[in-house]
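First up is the structure itself, then whatever we jot down about it.
A single protein chain has been omitted; all remaining protein chains appear in their positions.
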Amino acid sequence: MDAARKGIVVLPFEVLKRALLQPEASSLLMFFVLFGITAILQENFFEAKSIVRTINSFAPLILLAMGQAIVIISGGIDLSSGAALSLLTCVLTTVMKKDDPITGVYALILAFLVALGTGVVNGLGIGYLRIPPVIVTFATSYAWLGIALFLRPTPGGESVPWFRVFYNMRVVEGVPEVLKSLGNYVPPALLLIVGACVLWYIVSRTRTGRYIYAVGSNIESAYVSGINTGKTQMLACVLNAVLIFLAALFFVGQNQTGDARMGGPLTLRSIAAVVVGGIALSGGRGSVYLAIVGALILGFVGRIIFFANVPNAYQTLVSGIIVIAAIAGPAYATLRRELR
Amino acid sequence: METFLKKTFPWYGWLLGSWFPVQYRKAFTILFLTVLLYAGGGVVVPGFLTLEQILLTLKLAAFIALFGLCQMIVIVAGGGGLDLSVGYTATLTAVLTASIMDGRNAYLGIALLVALVLGLLVGFANGVLTSYLKLPPLVVTLAMADILQGIVNAYVAGKAITGRPSPVLVTLAAKLTGVFPNILFVLIPVAVLAILVFERTKWGQVLFGVGANERTAYLCGIDVKKVRFLTFVASGVLASLIGLLLLGNMGIAFKDMGSNYVMPSIAAVVVGGVPLAGGGGSYFGVILGSIFLQALTNLLTALGLGDAGKWLGFGIILFAMLSVYAGNRRSR
Partner (left out) sequence: MVILEARGIRKHFGGVVALSDGNLRCRQGRITGLLGANGSGKSTMSKIIAGVYRPDGGEIWYKGRPVHYRNPSEAKRDGIALVFQNLSLVPDLTVWQNVVLGMEKSRGIFLDNQEAKQIARDILSKLLPGLDITRKVYELSPGEMQIVEIAKAIAERPQLLILDEPTAALEHAQVKSLFAYMRALAQSGVAIVFTSHRLWEVMEICNDVTIFRNGATVAYIDFDQEEKDPETIISHITGETVRSSPAERTFGEKPASREVLLRAHIRSKVKSLRDVSLELARGEILGIGGLAGQGQNELLYALAGSFPGVQCEVEIEGRKIVLRRPQDAIQNGILLVPGDRQKEGLFLEHSVYSNMVFPKFGLSRHPVIIPEKKYRGECEDIVRLLSIKVSSLDAPVSTLSGGNQQKVVVGKWLSFDVKVFLLADPAKGVDIGAKRDLYEYIRRLARERGIGVILYASDHEELAQYADRVLVMYEGGIVAALTGEDISEETITATSVRAR
């Protein structure tokens, strides 16, 4: 084989090898592998009903992971996302009264404002007061918990019937047939996720989007270049809050209750999803959509554990180990490179 | 904090006096705030300001203060150190040793050994991951907490947790001598020892140095990584031993035994004047901080605000103190 042809054969391999070395590639690979395993283990995996159920169970984590990714890329981290989610569910189910459909609208507006409020408070602490993000969101997570407990000391509350549209469009009266048949294939959860993606797509193409990356990459350089770093970090927190709001809509649509403690475990899992998806905890880089991949990976791992007949109690154990493995892996690789 | 108070209450500066030794000023401030709290509380809630109540507060605060020691050790050494796994370390120890001791003193020794080993393992893992692999302590210890929680869940799965603490532990942790809670007989020697170690031994001084300026300490020949690694080991072992005391106090082990102490332990350290970046602070301040926080909790409970008020209050106070400290840092 002459040199030119050899080159043509070798080139794709080189490209493939270099592509595989990216952190993003390894997470995508993991995703496909797990997807495959789950598909094999679960018999009816490819049925429409089952796909819908899968999307529904993963939706809250996906939305929270996307929001977490935005905050992490901007140089922060949010330990209060789960608590904020719980708080929003409590707000929604406290304002809504079962028999009064208009309260649903009030609830939506109020919950949105509360969500913005949580984003602003976190953003204030991280961006303007320059308190280390871990500790300030640690503090606010308890503040949200407190308020949520105040509204709903025990899980409960009410929801208006039409709110279920965020979960399952077929069950609600008054929804046109067209949408209902759409709902057979495309659950609202998917629409919410798509909505979140569209939102981020738009933001990422604006100045704010670029600045979020700049501030996360090197805040001093960003500042010296004239970027308002406080505003940028606050906007990242607010975006995160909006995504948490969407997750709350889904949760209440699905369960019609508010629970002050439901979100707790989701916080670390959202961080895990971001890390597993290949986004650096130090900020400044990574694609937000990879957080979706990370969330799906975690979700599939959970599924596999379930199908392997391992009890649910192990979920936290496993997610904890995955987080450590996910962040330790690259760190160990870097360490070995440095030592050489 | 004192500067903030001085600005709002001009006479406070006079009260503090310039003759007061510098290191006790922060402590005095917290004591002052606690007294204020009790005075206010006594007015608003009848029965709040009794000796019994105060001693009860001290008893509960003692546990916060003990966990606060774990946090202080890790935080003082700097580098963003924080240990969120102390709660579940204690819980796991309690769960495991409860069935070993089974209500008798005979196996207390083995229980202690188990606690030590568990604490060493957790601390070792935390230390290696944060210090040598340079992973962020917050995420590592949070994940560790989850792992420990998972182990507890697995161990417990289905069956109820059996076992009771040995009577020695119960006496130490739960009982009183007259009106005086015995746990204070544990806290006071621990506190004295801790303060001695921090102020008068090379270990304490090395910790302060590493937290104050990592580079200077390095150039003086200190192995910074090893020091920070060891702080996590110490925290793990301590947390585990505290688990035994928690077991003695509650009489049984249950899943959420320790997790409610994590936040207050960190808040106590911050309120107690230990900078989160490390390099300074005193355990005496942490103890006072614990007392203040527990008094606040009691007040909120007495006012009928219960759990909700407690967590909201903690969140607000921590946020407020962090803002004040951040403001101080910037005005320099």
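We call the chains A and B, going by the order they appear; numbering starts again at 1 in every chain.
Here, a residue touches a chain if its C-beta (ideal position, glycine included) is under 8 Å from a C-beta of that chain, and two chains touch if they have at least 3 such contacts.
Keep in mind the model is a prediction, meaning the values are calculated, not measured.
Across the entire complex, the residue among A:Ser26, A:Asn56, A:Asn218 or A:Asn255 in touch with the chain not shown is A:Asn218. One of B:Cys220, B:Leu303 or B:Ala320 touches the chain omitted from the figure, and that residue is B:Cys220.
For subunit B, the residues touching the chain absent from view are 200-203, 205-206, 208-209, 212-213, 215-223, 279-280.
Subunit A meets the missing chain through residues 202, 205-207, 210, 213-214, 216-218, 220-222, 224-227, 284-285.
We adopt the following convention: only the chains that are shown with their structure count from here on.
A straight line joining the Cα centres of subunit A and subunit B is 32 Å long. Looking at the complex, you find that subunit A touches subunit B at residues 77, 79, 121, 125, 129-132, 134-136, 138-150, 153, 265, 268, 271-272, 281, 311, 313-321, 323-324, 327-328, 331-332, 335. Residues of subunit B that touch subunit A in their complex: 80, 82, 129, 132-136, 138-140, 142-147, 149-151, 153-154, 156-157, 263, 266, 276, 305-316, 318-319, 322-323, 326-327, 330.
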